[in-house]
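Note that one protein chain is taken out, while the other chains of the complex remain in position.
We call the chains A, B and C, going by the order they appear; numbering starts again at 1 in every chain.
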Amino acid sequence: MRFFSDNAAPAHPKVIEAIAASNRVDTAYDGDEWSQRLDGAFSDLFGTEVRALWVSTGTAANCLALAALCPPYGGIICHRDAHIEVDEAGAPGFFTGGAKLMLLDGPGAKITPEAVRDYCDLIRKDVHQVQPAAISITNATEYGLVYRAAEVAALGQLAKERSLALHMDGARIANALATTGESPSDMTWRAGVDALSFGFVKNGGLNAEALILFRTELFDEVAIRRKRAGHLSSKGRTLAAQILALLEDGLWLENARAANGVAQQLATAAPHRLAYPVEANEIFLNVSAAEAAQLRSQGFDFYDWGPGEIRFVTSWDQQGEAVERLAAALAAL
Amino acid sequence: MRFFSDNAAPAHPKVIEAIAASNRVDTAYDGDEWSQRLDGAFSDLFGTEVRALWVSTGTAANCLALAALCPPYGGIICHRDAHIEVDEAGAPGFFTGGAKLMLLDGPGAKITPEAVRDYCDLIRKDVHQVQPAAISITNATEYGLVYRAAEVAALGQLAKERSLALHMDGARIANALATTGESPSDMTWRAGVDALSFGFVKNGGLNAEALILFRTELFDEVAIRRKRAGHLSSKGRTLAAQILALLEDGLWLENARAANGVAQQLATAAPHRLAYPVEANEIFLNVSAAEAAQLRSQGFDFYDWGPGEIRFVTSWDQQGEAVERLAAALAAL
Amino acid sequence: MRFFSDNAAPAHPKVIEAIAASNRVDTAYDGDEWSQRLDGAFSDLFGTEVRALWVSTGTAANCLALAALCPPYGGIICHRDAHIEVDEAGAPGFFTGGAKLMLLDGPGAKITPEAVRDYCDLIRKDVHQVQPAAISITNATEYGLVYRAAEVAALGQLAKERSLALHMDGARIANALATTGESPSDMTWRAGVDALSFGFVKNGGLNAEALILFRTELFDEVAIRRKRAGHLSSKGRTLAAQILALLEDGLWLENARAANGVAQQLATAAPHRLAYPVEANEIFLNVSAAEAAQLRSQGFDFYDWGPGEIRFVTSWDQQGEAVERLAAALAAL
Partner (left out) sequence: MRFFSDNAAPAHPKVIEAIAASNRVDTAYDGDEWSQRLDGAFSDLFGTEVRALWVSTGTAANCLALAALCPPYGGIICHRDAHIEVDEAGAPGFFTGGAKLMLLDGPGAKITPEAVRDYCDLIRKDVHQVQPAAISITNATEYGLVYRAAEVAALGQLAKERSLALHMDGARIANALATTGESPSDMTWRAGVDALSFGFVKNGGLNAEALILFRTELFDEVAIRRKRAGHLSSKGRTLAAQILALLEDGLWLENARAANGVAQQLATAAPHRLAYPVEANEIFLNVSAAEAAQLRSQGFDFYDWGPGEIRFVTSWDQQGEAVERLAAALAAL
């Protein structure tokens, strides 16, 4: 029974249908009808004019955004546990041409305006020290915590004061919005976000993510960088169609709610074991090695996060029986 | 009636079926069963042990290979009309960290050992001039010509003498093999090719290309670079499954033969107008502006290549009636 | 008798004196009194407010300028024989993060507005092809020809129309100005030049070149890039002092006149052998291999430029007797 990663889940059937339906002759690259509808669909969702590009991975979305927001000689402030720092093989350095990730601490992989301010204040304003150019936050975070719109806005305010760009890695933005019930616009551009990696692959998509540019003037540069990084698929319609299928009738939000719901079900079963509050679709539990082995012997598949800590991730497709068995097993710990 | 680009064609139905069939829970990235079968499938095809990686675009395949074969301070010898020079937005410079493309002339976008030798001999062996590290050829070329295995081997021999790596951009390698009837092994590693971008997207695939490493020791570095460039899809099974579907029962070769056949049919209709011999699935014709306009008014969609020159590209799926009408129209010029 | 390269010449005695005189305790990097005087000295020379930075090589000056004027994904239009293309080991690719040099032909390594316009017009305005961002010209050129201010202005006008930046590699700008008698301002910013590599090392300096920014807002970025490239010497006063010594009383122009004068003396001796007009301090002669060997046997040191062509370069310090002997030898050919 798989609770290992939302990356392991299948795509939603409607996504596969959309791929099949878009499999016909059309203009190559992003000139097709599906790709051409993206800007409009996301502008509707966000209630403002945005530009949107499909890419095939979250790493590409994050790093194309960062390359547009930070010069090669700049710094990107993020959490020490951010995906861009820990799990992207140095891709930000590659895409930006050598920019520096500036690492902050903070519980649950969240950063605060205070931490950003303190960090910046310690940097001498000279040519010997790298100067920060951007902040990148992940919502929901790598530990399944959620930034509320007001928290993002506080960071956005600071970013503005310090002339820093603000990027949001939204690999699980759907889960965050499902939890908070806040609007996509409040969570992003109204809070000062310049660019959002809008994740679909962990949430029912197959291999399409969206990069949303609230600063629409960045589009031309990002489009060039996408091509230059080998991310301009010649049959881009297959990516656009996936995204449109998930946007339609709020399927993306429905999927996220399903995954979050399962996470809550599991959290409720073992409230005293939680390493962090469960605010999205990830559950981190404190267990002994023996307990972990016992769970594994019962057929549950999960991630050994660190000594005494395990991680479960729930997906949009998670089945009822396996979930109930896991909840029972956790409750029995 | 579309004769514009093989990129505009749909994927083969078996490819869509394979995507759907692989849409189930499995290990993320390239740990799934489909991805794990790639090395074996290509090793069988090439009759030697190879390592194979899926990527989503030909640009990514080409540039990951070049980055592994050429240091940032090296040069890559290629034709002035090569895709890597003309149509990849400078991606080789991005992936390699600034390597220099060294441009040769030659009819039909083919380069010869003599041209390579002459170019190299003019470079001073000092630190002021960039020293070549690799040769990259395209087969079939951007003008639809084909290198025979013996021609590749002659370049491979020179490459070896000069300590140059040899890369083949095989965006249309299937068309080249369909034309020559030569074996995949004779065309590549036996001829000295170190890495091959094996194209599927123009030949019935959706968004999966394969990078084949005949120098298997390059695999680890290339795998890291793939991740670092944002090309490690989390549900890689969907890419691997496409490739395997096209390899099965030689579908890839069958598709290429179909496209080549249509090209021959068109070439036969207008033999005196051909700008180049038609050896793959591209037809370049010398026509006046008035003739081009006339063809377009008849509903044919093609590419204005340059003054007095137009390009048709045929695809695996090309329909009989449209082809016959185009052949008739060309014959009537 | 050395006529090989102006790089081989010694520095002017006043430069050595200036180094010694500046060898005392002062603020590190560019905070010292000499460095602080550079902006003013060059603003006086150019009759407008400029920002100036010392660097230790012409390659650094050129490439720092180009990195500020061209994005990683842009193109730099230059002559096929430009120093940045031929003799800087790919440094422009390194400093810019992979920008592409776009090579034009033209006699004597000069480019014309027509050639630039024709080149640009052939580039499709899409993301697949690299778009030009800058023009770089060398004055005097690698073949010792000179752009007059009006020629530069014509390129500057075109650059403006096409939104291209304009860089001048002035490794031998002193020689060009000495020949034309035109003012530094007419030759540069009034003609549309954005940044100038002002060469001193070939003209009496030891290891100091100046990068002049007519677009003063580029200074901060260039200063960071200079540090980041390891070119911010901690005792920068020794570089600034060299430059100031050469600027004082027009020593730089006097040196260039001396070198140019010797070149004219040699050119006059063999007018029928000149491969190019002699407009600066380089003389290219058509000679047979036997004649070249004969000259060498007489003790003259020069460069074999290519089959049947040799190059002499004259320096600020060239001695009368050796020059007269060479002139006689050339006249006797």
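Simple rule for what comes next: a residue touches a chain if its C-beta (ideal position, glycine included) is under 8 Å from a C-beta of that chain, and two chains touch if they have at least 3 such contacts.
Just so we're clear, the structure is a prediction, and the values are computed from it rather than from any experiment.
Visitor: Thinking of the whole complex, not just what is shown, which of B:G97, B:P132, B:G170 or B:G205 touches the missing chain?
Guide: B:G97
Visitor: Just name the one of A:A18, A:V127, A:A159 or A:A270 that touches the chain not displayed here.
Guide: Considering the complete complex, A:V127 is the one touching the chain left out.
Visitor: One chain isn't shown here. Among C:I76, C:A159, C:A176 or C:L239, which residue touches it?
Guide: C:L239
Visitor: In the complete assembly, which of A:A18, A:A61, A:A82 or A:A99 touches the absent chain?
Guide: A:A99
Visitor: Please identify which residue in B:R228, B:R257, B:R273 or B:R311 touches the non-displayed chain.
Guide: Here the residue in touch with the unshown chain is B:R228.
Visitor: Among C:A41, C:C63 or C:V262, which one is in touch with the chain left out?
Guide: Result: among the candidates, C:C63 touches the missing chain.
Visitor: In the full complex, which bits of subunit C touch the chain not displayed? Write them out.
Guide: On the side of subunit C, residues 2, 5, 7-11, 16, 19-20, 23-29, 55-61, 63-64, 88-91, 94-95, 201-202, 206-207, 224, 227-235, 238-239 touch the unshown chain.
Visitor: Across the whole complex, list the residues on subunit A that are touched by the chain not included here.
Guide: Output for subunit A: 72-73, 75, 86-90, 93-94, 96-101, 127-130.
Visitor: Which parts of subunit B are in contact with the chain that was left out?
Guide: 71-73, 97, 127-128, 131, 221, 223-228, 232
Note that only the chains that are shown with their structure count from here on.
Visitor: So, what's the distance in Å between the C-alpha centres of subunit B and subunit A?
Guide: Roughly 34 Å separates the two chain centres.
Visitor: When the C-alpha atoms of subunit B and subunit C are each averaged to a single point, how far apart are the two points in Å?
Guide: One centre to the other, that is 42 Å.
Visitor: Report the inter-centroid distance (CA atoms only) between subunit A and subunit C in whole Å.
Guide: Here the centre of subunit C sits 50 Å away from the centre of subunit A.
Visitor: What parts of subunit B, by residue number, touch at least two of the other chains?
Guide: Residue numbers touching two or more other chains: 88-90, 94.
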